[in-house]
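Heads up, the thing below is written out as structure tokens.
Omission of a single protein chain aside, the complex is shown with its protein chains in their original locations.
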Amino acid sequence: MNRPRPIEYASATPQVREVFDDIRATRGVPDVNNFWKYLAADPALLKRTWETQKAVLAPGALDAVVKEMVYLAVSVTNSCEYGIACHTALARKAGMTDQMFTELMAVIGMANQTNRFADGFRLPIDEAFNK
Amino acid sequence: MNRPRPIEYASATPQVREVFDDIRATRGVPDVNNFWKYLAADPALLKRTWETQKAVLAPGALDAVVKEMVYLAVSVTNSCEYGIACHTALARKAGMTDQMFTELMAVIGMANQTNRFADGFRLPIDEAFNK
Amino acid sequence: MNRPRPIEYASATPQVREVFDDIRATRGVPDVNNFWKYLAADPALLKRTWETQKAVLAPGALDAVVKEMVYLAVSVTNSCEYGIACHTALARKAGMTDQMFTELMAVIGMANQTNRFADGFRLPIDEAFNK
Amino acid sequence: MNRPRPIEYASATPQVREVFDDIRATRGVPDVNNFWKYLAADPALLKRTWETQKAVLAPGALDAVVKEMVYLAVSVTNSCEYGIACHTALARKAGMTDQMFTELMAVIGMANQTNRFADGFRLPIDEAFNK
Amino acid sequence: MNRPRPIEYASATPQVREVFDDIRATRGVPDVNNFWKYLAADPALLKRTWETQKAVLAPGALDAVVKEMVYLAVSVTNSCEYGIACHTALARKAGMTDQMFTELMAVIGMANQTNRFADGFRLPIDEAFNK
Partner (left out) sequence: MNRPRPIEYASATPQVREVFDDIRATRGVPDVNNFWKYLAADPALLKRTWETQKAVLAPGALDAVVKEMVYLAVSVTNSCEYGIACHTALARKAGMTDQMFTELMAVIGMANQTNRFADGFRLPIDEAFNK
């Protein structure tokens, strides 16, 4: 079997179901998305990843919508199709409007462009940035 | 001459000085940073890049500090040393606190990790994300 | 014609067939996979790439399964869909078990996460690592 | 303060020292490397990252040296200078010989080359890889 | 609505139509490609992006076909499926022959391979390259 397979709730072990239940309760969704069904192939990896995600995306100094937009910015820069689809949806759910989305895309595009200029022109770092 | 060279204000053409002046006024800084001094090798590229940057980073639906943190997230994901140094400083200036910085790093790290899981497990995109 | 096209054995030149025959014999497969059929558009590129691949993946200080897992780790990090599909299959064939696969994914994810922390926190390299 | 700063053991809180002590004991080193000193700016991030790293790199279906070489392969592909320096050292410590190192580099280089061929030639995935 | 939607000419505002008309006239095509239809969600982003593209790809010291091949090289290295499809077609239209295409792929592959060797072997930059 070459292609990884998802594990559905119905056939999951109690250890996996416990994580699935927590994801569903935390996010208020009837079923977990594919990401978690595939990671369930390794229950310890599933549990660790969910606990990190839960801690990292919990309310803090940054708003939920800001965290999701940063997540989306990384996914776009990595050209990760699943991450883009998933975190566009999660950012929308957290309050990202149409205008916020296009402004976000504009910043992502700009940053990717100027990062290459910085490397291509072999820029030395300004003193002020090292303080 | 293999390595690109910066153009300082004193030796710049009027066309380049005009852009430098606008950057200094917009950002309230006594001198432009290296990025602009190197791009000045091509005055049209300098002008175009600054005008795009000014429009993209202007106040809008996203706060200045959010835009700078997104810029930093992209720079980190691209492993762009100059971009990281520059936009950490600009985000600080726009109000990023120590806690916001470490929360931002945590989200960037998490996203880079789960993007690879998504690709490595060959995840199909959930129906709900395509609506 | 915008999209590249594959060259099948039946319509291949003797020069291309010779490479296809060697791939089939070396790997013990009835037909070569798409990668080689597309590269055949340039017989010299096909031959050079196959010879490098054959030399690099031949038995040495690293086991075949280790080499294939490293290949997969690179493909995941590059977000290369074809490379991921192909080298998951080749790693399986070389002996990668389910547990080895999920442990590999865990390392890949961890490395991608901590690479970004290293860049984002602008870490100086420890003296010990330069010896 | 634009540039992140390290936290040394002498000035660390008990919570941070506990993690530093565990890293030193687990790895048998007199001091932790810079990576951990900078992450200590956020004690929760430090603790979470170390616990994940410890679990992921613990003995399992893959040898310690294989895990470190995969870590190095990812770091090279991400062009992460710190990760390359650190995990070359850790892989050496885990048993990577000169020959294993150059074979590893050869595989990494080959994979990065053929990933681009796969994308550039727009390869459809072979049926066999989807089973 | 999670997935971005295209804006067709028939339902576009006068501001968007003006940009679409200029793209059609400049490229001599009956309709704009999807890239522009999606960017039209933000008319200012659309206009800015098209004006930059038009200026950057205009005749200059580099031929149109060279610029399109460089565009393709970047798209392949970023693993950007749309960019690869689009700029293969535009490069073909600008005169890229079959042989030029396979030579281009060979250079892209070689560069991606040797970039990783350079990082993995931790190469110091030669004095001569800094002059």
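We call the chains A, B, C, D and E, going by the order they appear; numbering starts again at 1 in every chain.
Convention: a contact is a pair of C-beta atoms (placed from the backbone, for glycine too) under 8 Å apart; a residue touches a chain by one contact, two chains touch by 3 or more.
All values derive from a computational prediction rather than experimental measurement.
Although one chain is omitted from the display, it touches the following shown chains in the full assembly: A, B, C, D, E. Remark: the omitted chain is touched by one listed residue; of A:Leu39, A:Leu57, A:Ile108 or A:Ile125 this is A:Ile108. Residue-level contact of subunit E with the missing chain is found at 3-4, 33-35, 38-39, 41, 49, 52-53, 56-57, 60-62, 66-67, 69-71, 73-75, 77-78, 80-83, 85-89, 97, 99-100, 103-104, 106-108, 110-119, 121-126, 128-130. Against the chain not shown here, subunit B presents residues 1-4, 41-42, 45, 49, 78-80.
Within the entire complex, the positions of subunit D that touch the omitted partner chain are 79, 85, 88-89, 92, 98-99, 101-103, 105-106, 109.
Keep in mind that, in the parts below, only the chains that are shown with their structure count from here on.
Among the remaining chains, those touching subunit B and also subunit C are A, D, E.
Taking the mean of C-alpha positions as each chain's centre, the chain lying farthest from the centre of subunit E is D. In terms of C-beta pairs in contact, A-B outnumbers the other of A-C and A-B.
If you average the CA atoms of subunit B and of subunit E, the two centres end up 21 Å from each other. For the pair subunit C and subunit E, the distance between mean C-alpha positions equals 27 Å. Across the assembly, subunit B contributes residues 3, 52, 77, 79, 81, 85, 88-89, 99, 103, 105-106, 108-110, 112-117, 119, 121-122, 128-130 that each touch 2 or more other chains.
Chain contacts in this assembly form a complete graph, since each chain touches every other chain.
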